[in-house]
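Structure provided below as structure tokens; questions to follow.
Just one protein chain is left out here, and the rest sit where they should.
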């Protein structure tokens, strides 16, 4: 893929008057890729979104730079765009490595059960196993080695990467992506201790994954005991995340790698969990709350609150405690001295009496 | 599936005199499912195990309720049972979604090596690979995409879900369940640093998984350097758990999601580990000990003790510290004031001398 600076500017809707040059020898320079300021090559465009990298721009080999605002005094063509993030996504798509198009059709080795419905444009890869009653919507891609259990339904334009396992009675909306080796609909960790043994509580429910949800690699989302475990529209989940039975996650949440959400907890919309954070069971996290990485939340969290630590507290409170804790060895010393000083004062007092 | 209230009462052994009605129009009402108090439909039975949900019962649409004790003044048929947990498991099994029965037999695409022994009633799914010397006991189910390595033995009534990988020389007892994408018998993380490089210590041992063990999805249980990594009878393991080489876990332990147990550590019977808890290597955890979620245990734990925090302390001690820690910012202020007050007293004292 190759574009001139002028062509790329047009495609990104960059202001032509702010490129910093109208010379055709500049505007016709070829761009063949995109890279970060420090590593972009001389045929690549780069981008800066904050002041942090502006200094590095002068040393950058990049042929041009995408910026949210004109940088004064820069000796490099500038593509000034309204939304730097949207422009970056567009330019990355333009220069994405070219891969073979996935072709529609069912691989002859795919093992299809009876009574399944596979819509137009679906691609089913090699060694896929699809059980009875499964339905797959138009243009979805089921990559090699996947297993889809009985009666599970998959919407339009979904993509399951290799070796994903979907158990029975799960429902995926449209435009859902699940990366390799993830497991959806496993039986949850629900046992009753009866007459000296742990007996499994049957998990009669399923999993509902709504539209535009994207799930990383090697994740586990357990099915519900009753009703459904639910992942709301537009929520994104990183790698190696555990979501227990009957959890309900709202819309547009971000769940970073290795988080764990215990049984029946509920997240509102737009909740963000940092890496390795965990929620205990049966709690509610309000809309827009943020849970810092590695935190362990043990009670309900109001909307918009940021939590930190284990057991997690509101972030400012926890930070005050952390800050005080770091002065603790000094405080301990002060305390010792203070005790001595008070003893001396008491002795002096005693002498007087 | 559909039962009348009278039929369900009989099946659960509920006291017929306590249903609260002997009218045949009540006793012959149809029940087609089971659900929690708040979501059960008008043809469903619900259940309450504690006082917490009793209030919600009045608003519940459920046609009847399973209870451990008669609730006074409730205008709904009651099935009073001896063990509410056992009754719930039974009623969930009665109304479980009907799935196709797994049929015995070996899929023609299963790749079977020489010298294997597969007992009666075993089901081996599509694209399963079974290496030399493997033995599988009666009525076990090996789902599609599994791999069973050389000389591994699997007992009766086991179930391996899709894409489980069992390495060589592992032994599973009977009634073992392993959910999708889990890995049993991988080589452990044991290296010696010799002449500037990390050299792998060969892992000559195996893994023994005893009867009635159930393992979640995407777990890893490493093989031993010598002898065996052992998971004791009746122990249950959640998703994404890591169990290192030569770990020995006793009977009826509960290991919640994302726990990590480092090399050669030993757990007694009935140990419970909360989510994301970790044990360092070469320590012993006594019978019935509990390790709170996210805790990190660095030394032996006596039987029956509950541990909390990182590095973990006995729970009450840790809670006292957490409680004191939360008053720390106030303490720091008090300390400052106290220093000033002592200074003033000292100054007064000096004046006198």
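Each chain gets a letter, A and B, in the order it is written, and its residues are counted from 1.
As a convention for this text, a contact is a pair of C-beta atoms (placed from the backbone, for glycine too) under 8 Å apart; a residue touches a chain by one contact, two chains touch by 3 or more.
Keep in mind it's a predicted model, so treat the numbers as computed, not measured.
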Option touching the unshown chain, where A:39, A:58, A:115 or A:282 are the choices: A:39
Candidates B:61, B:183, B:233 or B:269 - the one touching the absent chain: B:183
Hidden partner chain, touching residue among A:71, A:283 or A:322: A:322
Missing-partner contacts on subunit B, residue numbers: 109, 111, 127, 129, 131-132, 145, 147, 150-151, 163, 165, 167-169, 181-183, 186-187, 189, 191-194, 196-202, 204, 218-220, 222, 225-227, 240, 242, 244, 258, 260, 262, 276, 278, 280, 294, 296, 310-311, 313, 320-321, 323-325, 327-328, 331, 334-335, 338, 341-342, 345, 348
Positions on subunit A contacted by the hidden chain, ascending: 34-36, 39, 83, 85-86, 88-89, 92-93, 95-97, 99-100, 109, 125-127, 143-145, 161-163, 179-181, 212, 214, 216-218, 234, 236, 238-240, 252, 254, 256-258, 275-276, 293-294, 309-310, 322, 325-326, 328-329, 331-332, 335, 338-339, 342, 345-346, 349
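Convention: only the chains that are shown with their structure count from here on.
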Separation of subunit A from subunit B, taking each centre as the mean of its C-alpha atoms, in whole Å: 26
